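Note that one protein chain is taken out, while the other chains of the complex remain in position.
Note that the chains are named A and B in the order they appear, and that numbering of residues resets to 1 at the start of each chain.
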Amino acid sequence: MVHIEVDHVGHRYGQGALARQVLDGVSADLTESRIGVIGHNGSGKSTFVRMLNALLIPSQGVIKVNGLDTASEAKKVRRLAGFLFTDPDTQIIMPTVAEDVAFGLRKSGLSKPEIAARVDELLERFGLSGHREHPAHLLSGGQKQLLALASVLITSPQLIIMDEPTTLLDLRNARMIGQVIGELSQTVVLATHHLHLLDDFDRVLVFDSGRLVADGTPTEAIAHYRRLMEV
Amino acid sequence: MTSQTPLPARDLALIAVFAGITAALGLIPPIYLPISPAPITAQSLGPMLAGAILGGRRGGASLVLFMAMVALGLPLLSGGRGGIGVFLSPTVGFLVGFVVCAFAIGWATYRVGAPYSIWKGLVITLLGGLVLMYIFGLTGMMIVAHLSLSQALLAQVMYLPGDLTKAVIAVLVAKGVHTAYPGLLPWHGQVAAAGSETGSLDDSPVDSAPAGDQVR
Partner (left out) sequence: MAIGINTLGLYQQGSSVLHRVSAWAKLIGLVVLGAASIWLQSRWWLVLAVLGLVVVGYLVAGFPVGLMFKQLRPMIWLLVFIAVMNWWSFDWQRGIAVPGMIATLVAAAGLVTLTTPMSALIDVVVRAVGPLRRFGVDPERVGLTLMLGIRCVPVVAGLASEVREAQIARTATHSFRAFAVPLLVRALRDADAIGDALVARGFDD
């Protein structure tokens, strides 16, 4: 189980006249296994989920993941928490499918056959076995996102943070990725505009103009979000 | 980001993407203009732009990476050339010049700092992208092909109008990029922008993060 503590977190970009407060006074104590994050573009939700993985260090307040402060123990936090980005094209690092999945294990001390076995297992699970040696950029959009997820799962993180992973996909692939997310045994924090993905979630946070404006069950939170849209 | 590695991951991403930019410029078919007797290829804009946008260290490194990929056998030089052979051909000096030119233009551009000035940029690009490039290119020809300076110049002079045009284009493009994507060039005049040159260079990709967020 993963415990995320968010304590009076704020974030400001830039200096002087160009400064923008993108997150302000956010506090939450998250222990659920399915947590959704919703809000308009520019509401601060992307900034927020980036902070959970120490990709961004808050300029005010503290975030702790399982007691680890993201500011001082960023590498440990990242080992615990994998991150799935919106655009699968920018998160594939290595030229071929198998090499990319194996990337996270290059310093694990595992032998080559052991790494290959784990890669094969994940490719099998996501139906990518036939593409083992293919150049990663030739996969379809949905397959690329599956590859990205496999590359995250290879290091066995306890928490997977996702920033709009279905936004660039067509409906069929978005549904497929949604199904895969539902089957994960790990804790998931999912920022998304595809509200139906959150139906079975335990808790949903709503962001608006950098503030956490609602926090509750999917039904309550989505109702609040819809009211925001009408204003 | 406080790690001691000389080039952090975010810089490596910029370096790799700009190596890709120089490669993509090589895919653009050569154009024929009345002012130039030789076809103009877009690829030599790569080092000028990498330098003017990324600065000396990262710009130079992106061209080193590009050349390494060419040497490994990727057909990335304009006309689909690649492999170790191109480094043994008479034009090898220009390939070395690509790297030096990216570094020199970048070093000078970041030294001048923000805001990017078209006139200063033009002087820098002409010195770095033309004068320096020709010094390396012609020296290479003289050594590899046993030509005299005037003979090497004769082989090269028809490219001069095209190269001049490219220097102007590179400066205008660099100006556009620095306007649309501020935060890369260090501010030297500002009191708040304390710290050494390398400090401001390393901070820049982080500072530019909000620009990426706005689009989402």
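Basically, contacts are C-beta pairs under 8 Å (C-beta built on N, C-alpha and C of every residue); 3 or more make two chains touch, one makes a residue touch a chain.
None of the values given here were measured: they were computed from a predicted structure.
*Asks:* Decide which residue listed in A:Leu23, A:Met51, A:Ala136 or A:Ala221 touches the omitted chain of the complex.
*Replies:* From the options A:Leu23, A:Met51, A:Ala136 or A:Ala221, the contact with the absent chain belongs to A:Ala136.
*Asks:* Considering the whole complex, which of B:Met69, B:Val112, B:Leu132 or B:Leu160 touches the chain not shown?
*Replies:* B:Met69
*Asks:* Which listed residue (A:Gly25, A:Pro95 or A:Gly182) would be found touching the missing chain in the intact complex?
*Replies:* A:Pro95
*Asks:* For chain B, which residues touch the unseen chain?
*Replies:* Per the touch rule, chain B residues meeting the hidden chain are 3, 5-6, 8-21, 23-24, 27, 42, 45, 49, 53, 65-66, 68-69, 71-76, 79, 81-91, 144-148, 151, 155, 169, 172-173, 176-177, 180-181, 184, 205, 208-209, 211-212, 215.
*Asks:* Hey, which chain A residues sit against the chain that's not shown?
*Replies:* Interface residues of chain A facing the absent chain: 50, 53, 55, 75, 78-79, 82-83, 85, 87, 89-99, 103-104, 106-107, 132-137, 151-152, 155.
Everything that follows uses one rule, which is that only the chains that are shown with their structure count from here on.
*Asks:* What's the distance between the Cα centroids of chain A and chain B, rounded to whole Å?
*Replies:* Distance between chain centres, rounded to whole Å: 36 Å.
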